[in-house]
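All protein chains but one are shown at their positions in the complex.
Up next, chain A:
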Amino acid sequence: MPVQALRTVTAARNGVGAFILQCKRLDFHYCDWAGSSRGMNEFLRQNLPAFAREHPQIEIRVAPRPRKHPIIRGHFVNGKDKTICVRNLEPSDILKQTLLLKDASGEKLKRTKKPVTSTNDSVRGIWSPYHGDLRGV
């Protein structure tokens, strides 16, 4: 008998009942020496405390990354992470990138054509030739 994987019983539908923000952690890396971190260092002093206070559900880590460009790395509930390099950016632009990571779902970017995706069965059922009225030609 072949080995069978465990089947998931339910599919997660975030937001139907409870809502959980998908971004769970943000890492801010900076360098004290390099000029490309100038905006980042100012952002860490000026903007980050307010951002962290507004979003207590996001864990925030600040760590040096010497002799490298500054980056923001977001970790998501689905286990993936996204990294944005913020070299030579102004604090306002860095805040925009931070908000981008906060709103993201962590999924890979996909091009979709249909606006609605559903896991439910069709409400109207599947068409069958053996049911319903016979229509004259």
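Simple rule for what comes next: a contact is a pair of C-beta atoms (placed from the backbone, for glycine too) under 8 Å apart; a residue touches a chain by one contact, two chains touch by 3 or more; residues count from 1.
As a working rule, contacts and distances are computed from a predicted model.
Enquirer: Suppose you had to identify the omitted chain by its UniProt name; would it be "Ribosome production factor 2 homolog", "CAAX geranylgeranyltransferase alpha subunit", "Large ribosomal subunit protein bL21m" or "DNA-directed RNA polymerases I, II, and III subunit RPABC1"?
Expert: Options "Ribosome production factor 2 homolog", "CAAX geranylgeranyltransferase alpha subunit", "Large ribosomal subunit protein bL21m" or "DNA-directed RNA polymerases I, II, and III subunit RPABC1" considered; the missing chain's recorded name is "Large ribosomal subunit protein bL21m".
Enquirer: Give me the chain A residues in contact with the hidden chain, please.
Expert: Within chain A, the residues that touch the unshown chain are 13-16, 19, 21-22, 53-57, 100, 102-105, 107, 109-112, 115-120, 123-125, 132-133.
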